[in-house]
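In this view, the complex is presented without one of its protein chains, the others remaining in place.
Each chain gets a letter, A, B and C, in the order it is written, and its residues are counted from 1.
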Amino acid sequence: MIKVGIVGGTGYTGVELLRLLAAHPEVSLTAITSRQDAGKEVSHVFPNLRGQVALSFTDPQSTDLFACDLVFFATPNGIAMKEAPKLLERGVKVIDLAADFRIKDIALWQQWYGMEHTSPEWVKQAVYGLPEVNRAAIKTAQLVANPGCYPTAVQLAFIPLIKAGVVNTQNLIADAKSGVSGAGRKSEVHTLFSEASDNFKAYGASGHRHLPEISEQLSRYHDPEVNLIFTPHLTPLIRGIHATCYATLTAATDLQKLFEEHYAKEPFVDVMPFGSHPETRSVRASNLCRIALHQPQQGQTVVILSVIDNLVKGAAGQAVQNMNLMFGLPETLGLTQLPILP
Amino acid sequence: MIKVGIVGGTGYTGVELLRLLAAHPEVSLTAITSRQDAGKEVSHVFPNLRGQVALSFTDPQSTDLFACDLVFFATPNGIAMKEAPKLLERGVKVIDLAADFRIKDIALWQQWYGMEHTSPEWVKQAVYGLPEVNRAAIKTAQLVANPGCYPTAVQLAFIPLIKAGVVNTQNLIADAKSGVSGAGRKSEVHTLFSEASDNFKAYGASGHRHLPEISEQLSRYHDPEVNLIFTPHLTPLIRGIHATCYATLTAATDLQKLFEEHYAKEPFVDVMPFGSHPETRSVRASNLCRIALHQPQQGQTVVILSVIDNLVKGAAGQAVQNMNLMFGLPETLGLTQLPILP
Amino acid sequence: MIKVGIVGGTGYTGVELLRLLAAHPEVSLTAITSRQDAGKEVSHVFPNLRGQVALSFTDPQSTDLFACDLVFFATPNGIAMKEAPKLLERGVKVIDLAADFRIKDIALWQQWYGMEHTSPEWVKQAVYGLPEVNRAAIKTAQLVANPGCYPTAVQLAFIPLIKAGVVNTQNLIADAKSGVSGAGRKSEVHTLFSEASDNFKAYGASGHRHLPEISEQLSRYHDPEVNLIFTPHLTPLIRGIHATCYATLTAATDLQKLFEEHYAKEPFVDVMPFGSHPETRSVRASNLCRIALHQPQQGQTVVILSVIDNLVKGAAGQAVQNMNLMFGLPETLGLTQLPILP
Partner (left out) sequence: MIKVGIVGGTGYTGVELLRLLAAHPEVSLTAITSRQDAGKEVSHVFPNLRGQVALSFTDPQSTDLFACDLVFFATPNGIAMKEAPKLLERGVKVIDLAADFRIKDIALWQQWYGMEHTSPEWVKQAVYGLPEVNRAAIKTAQLVANPGCYPTAVQLAFIPLIKAGVVNTQNLIADAKSGVSGAGRKSEVHTLFSEASDNFKAYGASGHRHLPEISEQLSRYHDPEVNLIFTPHLTPLIRGIHATCYATLTAATDLQKLFEEHYAKEPFVDVMPFGSHPETRSVRASNLCRIALHQPQQGQTVVILSVIDNLVKGAAGQAVQNMNLMFGLPETLGLTQLPILP
C-alpha cells in the first residue's frame, strides 16, 4: 500500500483526488491538510464522501508528511515550490497539481505567474506528467509536474500532427471551452451560479497562463518554437473541457490513420471515427480523452476536437495515472470507472 | 456469472443499467433489445460506453432471452406485463423497472395507468423491490417490481415514523422535486433544455401515478389506509430527487434515534445528523439515500428530507441491488462507486 | 420627474432597480452609492447597462442624498436602520429593500437578525409594502418596508383563504423554492456555479428569517397567531420563486371564485385556471405573480401554487410599484415589460 498525503485538499482537485484515491486498491490515505478547514471532517466539507473517507483535515504546519511515500500538492500556485523541496530532500515523491514545476523557462514562468520562483533547481528535475508523452521518464521521476487542464486537452489534439511534421506550426489556434469547476472552489463573484449560468464568455483572450505551458511543450518537437493562439472560454457546465483546434496542413496525410496509430496503445485516449463530435459528458468523471478529426470542405485546415473532464484527465485522474506509473502499478488501476451519462 | 438481458435499453434507465452492469464482477451482459435502435452499437447511442460495452441493440422479436438467468425490463409501462410472463414461465428471473407489477390492487392500477392489465396473476407473485422493506422476500422472488423513483425517496422518509406509530397517517404531505432525467429520454417539448432549464414548476399536483404506489405500500403498516398529499415538481437538474416530507407527531419521540436505529444496518441509507440538509449531488451517480430530520420551532410537525439519484437508487441501482439479493451475492456488489461531486 | 437615489447598488437588487428605473418615464436617476465599487462606472460592473446608464458608483459618505425625492436602500440588513433616519427627518421618502423595517415586533426582529435595532421608532411608522394588502397606506407613506421575496409569494397564496376564514390557520405549510439570485451577489462558496448547479437542497428547514415576517403579516387577519411551517429550498435557476402552499379547509368554498374575486382588480396577480401549474419562467423579468389552485382527491387539503420573479415582484419591481403609489403615478408605470420566455 502506498502511503499518500494530500496538501491543500479543500478545492475541487482535492475532493476529486479523494474520490479516486478512496477507491484505489493500493492506496492508504494518510493525511490531508487544509489551513482553512483544519479540524473539520473531510465528509463534512464534501458530503459525497460521508461514510467513505474517515479523515479530518489537519493544519499543514502540524502534519507529519515525511512518513508518506507520495504527497500530492493540490494547492494554489506558489505553495509547492516552497513546501515540496523539504519532502523531496527526504525522499518523498511529489506530484504537484499546480503550475510550479510545469515550465522549464524560469523567467517565462515568473513573467506569467507574477512571483519569483523559489526552487528553480527542482524545476529542472521535475518531469512533465503527460503520460502519453513522458511515460518512461515519469516511471523514474521523484517529482512530477501534473499538466494543466487546457494543456492536456490541447496537446493531445496537436501532438500527432506536429510530431508527424504535417502542419504549419506557426499558425496554430486552440479555441478552448471549460466548465466552471476549472476556476476552483474559491468564493468569487464571476463564478457564482447567477453570473456563470445561462452565460458564455471568453476570458484571457489576450493572454492566459496555460499558453506558455502548451507552447513550451509543443515546441519540444519542433524548431522554431510553435506559434499558438489560445482562447479560453467559460461555459455553463460543471466539468468538461472542449478544445477546438485548428491547424493548416502542409502535406497530404491520412489524418485518421495518423491519430489512430499514434494513440493505438493509449488506455485513456479514444480516437473516434472521422467526422465525429465528441461530447464533454461522454468523458464525465472519467480519465478519458476523446478526439475526433474534421477536414472542412476537404481544404487545408484540419479541425481537431478534443474533450476531457478537467477534474480527472485534466487534474486528479492524470495525477493518479502518474502515481501508478511512479510506483510500478498498472497504469489504469483505480481509473476504470465508466463515464456518467446523462 | 449471471447471464443478463435487458429489454428496452435506449432510455436513461437502460444506459444506467449498462453502466452499472458493465462494471459488475458477476454479470455477463448477454443481450440488449431496442425496437427503434436495433442494429446500432450501444456505444453509438451512448458514447460514454465506447470501448466498454461491445453489444449492439437487437430487435426484441428476434432476440433469444430464454438463455438469460435474469432479464431487466427497462421498457415503458405496459410492455413487461405482456412480455415477461413467457420468460417467467420458462424459469427466467425478471426485474421490471416500469410500473406493471408495482400495485397489487389491479383496479386501482388500471385506473391510474389507463389500460387493462394483462397478467394480474403475476402481479400477485411479484415482490415489491424495496430491499429496506422486503429483503427476505426479494431473495427468493422470481419477479421483482422495482419501485418508482419518487416512491423510493418518499417511503424511506416515512416508514420509520409510520411503523413506530408516532405520526398521524391521515395527514401526510410529500412535496417532491425531481431532476429532468426522471421524465426519460423521449423527445418531448416540455423536457427540452430551453423549456426545462432556468425554470421550476409543479406537475400532477392534482394526482400523479406514484401516489397510489406510495399509498398502497405505506398502508401495509397501518389501518386505515394512509392519506397522503403528493406534489411532484420538475427542477432543472439532470439527476436527483429531493423529497420534503411533512407529518404531524402524535407522540413524543426521539426522532433521530428512531431513524438511526431503523436504518442502522442498511448499506444504502445514510441518516445524517439532526438538522442537516442533504443535497442531491451528495448521492449523484450512487445508490445511496440520505435522510435528515427537522422539527421546526419544536412543534408537532416533523420534516423529513430525503435525497436519492433517481436513476440509481430510484431505478437501475436499486434493480442491481435486487439482482444481488435474488442471486445470493453481496448486496452492495457493483454498487460501491462514490458519488460524483462537484 | 422623481429624483431617485440608490444606496448600495452593486447587488442583484441594485442592478434590477437600475434596469427598471432607467426605463421609467418619470424617474431621474441621481445617485447610486457603493462602498466597494465607488468610482467605477455602473456599466462596467453591469455590462447589460452599457450605453443606458451613465452614472458611476459614488462613496456613500461623500454622496448628497438630501436632494433626492426618494432613496432606495438596496443594502444588507442593518444599514438602512442607521442611514435612513437622517434622510427621513429631512423629508426624503425611503423604500428599504432589506429587512430593517419589515417586522413590527422589535424583540422578534432582534432575535432573528442577531443585532440590536437602532431605530425602532421608524419601524412603527414604516408601512409594509405589499400593495395588494396595504395600497392605501403605501400611498401616504414616507417609509416603506419592501417585503421579502419568499414572503411576497407565500402571502399572496394564503391571504384570500385566511381572510375568508376557510382554512385552519394552525396548520399551514409553505414549501418554497428559490433561484440562486435570491442569495445575492456576494462571493460565497455555496452559491458558486459548481456548487449550486445540478443540485437541489433545502436550507433553513429548522428556521428561516422570512418565517416571522410571514407569520406576523398573516396574523393580522386572525387571532390567534397563525402557525406556519416554512421550508425554503435552493434550486438551480437564476430568477424565480415557486411556493407550494398547503392548508386544511374548514369550510366548503368555491376556491377558484374566492381567488378570482379577491385579485380581480390587481394588475400584477394572475389567478390561473383551476388545476394549472404556473412556471417560474412565465413571470421571468416581470412584476407578475401567478397563482393556481389544486384540491387533490377532492379532499380537505388545498394546494396553492404561487410563482414570482424574486428580483422583480420579490424585490425591485415591487419597490417600483410602491414608488409609483407613493408619488401618485399609475401603479404599473415602468412595469409592463412582458416576461421573457424561453
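In this text, a residue touches a chain if its C-beta (ideal position, glycine included) is under 8 Å from a C-beta of that chain, and two chains touch if they have at least 3 such contacts.
Just so you know, these numbers come straight off a predicted model, no measurement behind them.
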Visible chains in contact with the missing one: A, B, C
Among A:Thr10, A:Thr75, A:Thr235 or A:Gln318, residue touching the chain not depicted: A:Thr235
Among A:Gln36, A:Gln111 or A:Asn199, the residue in touch with the chain that has been omitted: A:Asn199
Footprint left on subunit A by the chain that the document does not show: 171, 173, 175, 177, 179, 194-195, 197-203, 205-207, 227, 229-231, 233, 235-240, 242, 244, 246, 248, 275, 277-281, 284, 294-297, 299, 301, 303, 305, 307, 342
Contacts of subunit B with the absent chain, listed as residue ranges: 12, 179-181, 183, 185, 187-189, 191-198, 236, 238
Touch residues of subunit C, complete complex, unshown partner: 12, 15, 19, 22-23, 46-52, 181, 185, 197-198, 238-239, 270, 272, 278-279, 281-286, 290, 311, 336-342
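The criterion applied here is as follows: only the chains that are shown with their structure count from here on.
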Rotation, 0 to 180 degrees and nearest 5, that superposes subunit A on copy subunit C via CA atoms: 180
Closest chain to the centre of mass proxy, which here is the mean CA position: B
Inter-centroid spacing, subunit C versus subunit B (mean Cα positions, whole Å): 39
Gap in Å, rounded to a whole number, between the CA centres of subunit C and subunit A: 45
Subunit C: positions in contact with at least two other chains: 179, 194-195, 197-198, 236, 238
